[in-house]
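Removed from the display is one protein chain of the complex; every other protein chain stays in position.
Up next, chain A:
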């Protein structure tokens, strides 16, 4: 039985509906990551689950019981707020201990839990400090500590690592993953960070403008995005899109032509498409290989910018078909210069193809039958 289910949830602020018919099942033990552009309603859904906003319509169930009307205190949740929301008049220790004190836990347990959390989060030397004397990252860690000292049925994290430095972020991410495994806890986690989303999630939910676009395992979403938005949102640098026209289609392959006239063979189930349809071809930056000359499945362009990252190089290429410029991730030792004309080759099964409504065609991947 799912721990949390959202059924047809809508939320309006005044007359403006911001969350539209969200359906979602979060299983027990899931670490469910919400991603989506700023303002798409991630925090709002979290607040609906927490009971901090009233649900306008729809049903929210937790552990099989409808909880729409239950106050937050009775939902057995803990939450890291995007704004931290620490108690400014309490020191760090009391901030973390507050929930346990309210629950009337014995002092020994409170001390043990708080010390455990402050060890993990590196807050030992700040236990007597008030929030106002802490840095943004330290405050955020206190907020995480306050959430993890308790043992709720559901953890809600709203961008909990956004203000930490790179090293601390990796370390805290690991701690959260470990915590998740050890407690078998159910978590909902909002993040803007691709790496966090891909590595932590057991399920990933992509949101756009208050709607769920796609739900699934991170790798499934990465390999089989259901539409152009999800394809563009997951992965960094983002997927390249080319404007193409359908020349030939069958159940094994679609042949499309880009604006240069080059043909591309795409391994997708293309029976639903009609000849001459304007389509979008997608390919991830790491699937583009430098070649010497134009053949089928190549993209020709002129280098606008070269970003050498050390272990790899990103080239931004101006092509005639792409809406934006194309980005290719190529080996660091490749000799490319600004202004060069390059040919980038793609394997047929590395393409994605989207119809005129931006819905993805089913990809035929070689490791699946």
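To be clear about the criterion, contacts are C-beta pairs under 8 Å (C-beta built on N, C-alpha and C of every residue); 3 or more make two chains touch, one makes a residue touch a chain; residues count from 1.
Everything that follows uses one rule, which is that contacts and distances are computed from a predicted model.
Asks: Quick one: find the hidden chain's UniProt protein name among "Xanthine dehydrogenase family protein subunit M", "Maltose/maltodextrin transport system permease protein MalG", "assimilatory sulfite reductase (ferredoxin)" or "Sarcosine oxidase subunit alpha".
Replies: Cross-referencing UniProt, the chain left out corresponds to "Maltose/maltodextrin transport system permease protein MalG".
Asks: Can you work out which residue in A:24, A:134 or A:344 touches the chain that's missing from view?
Replies: Touching the chain that is not displayed is residue A:134.
Asks: Based on the whole complex, identify which of A:71, A:276 or A:310 touches the chain you can't see.
Replies: Hidden-chain contact among the options goes to A:71.
Asks: On chain A, where is the contact patch with the chain that was removed from view?
Replies: On the chain A side, contact with the omitted chain comes from 50, 52, 71-73, 77-79, 81-89, 98-99, 102-103, 130-134, 136, 139, 146, 150, 163.
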